[in-house]
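One chain of protein is taken out of this complex; the other chains stay put.
Now for chain A:
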């Protein structure tokens, strides 16, 4: 999860054993693109203090979205970087309830999702899965064998 704030950003990576490698790759990618990236290792939004809540303008999340067995999520193997459990939603669904309190009034939340994660016409419709917010697919692209969607969530007018 990346929280760009203009000249700096925070990235959380939920994979204990591989965290340092992915952290360092993220920083190097930033360096080569003249973007100043800050990273830390943490579990989703758990390490954000209440003082920060309601103050994020943009939140990006590229979750582990691949449909797998639930057991793969908790392992410390490389699979933990992609394993999303049932419907590829188990890690993602842990974060979604926290989004409204993290974002500022006009804040946006961007998410990468596979078709399998979307679950339209079910009670678990991903586009309607955040209370007080609505998601829309803003980009959809085939990447190898995956079709990746970028979902953008904004607050619904009444909230």
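Everything that follows uses one rule, which is that contacts are C-beta pairs under 8 Å (C-beta built on N, C-alpha and C of every residue); 3 or more make two chains touch, one makes a residue touch a chain; residues count from 1.
One rule holds in what follows: contacts and distances are computed from a predicted model.
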item: Omitted chain, identified by the protein name its UniProt record gives, among "Multifunctional methyltransferase subunit TRM112-like protein", "RecA family profile 1 domain-containing protein", "Transport protein particle complex subunit" or "Vacuolar protein-sorting-associated protein 25"; value: "Multifunctional methyltransferase subunit TRM112-like protein"
item: Residue among A:48, A:109 or A:153 touching the omitted chain; value: A:48
item: Hidden partner chain, residues of chain A it touches; value: 5-8, 10, 16, 19-20, 23-24, 36, 38-43, 46-52, 55
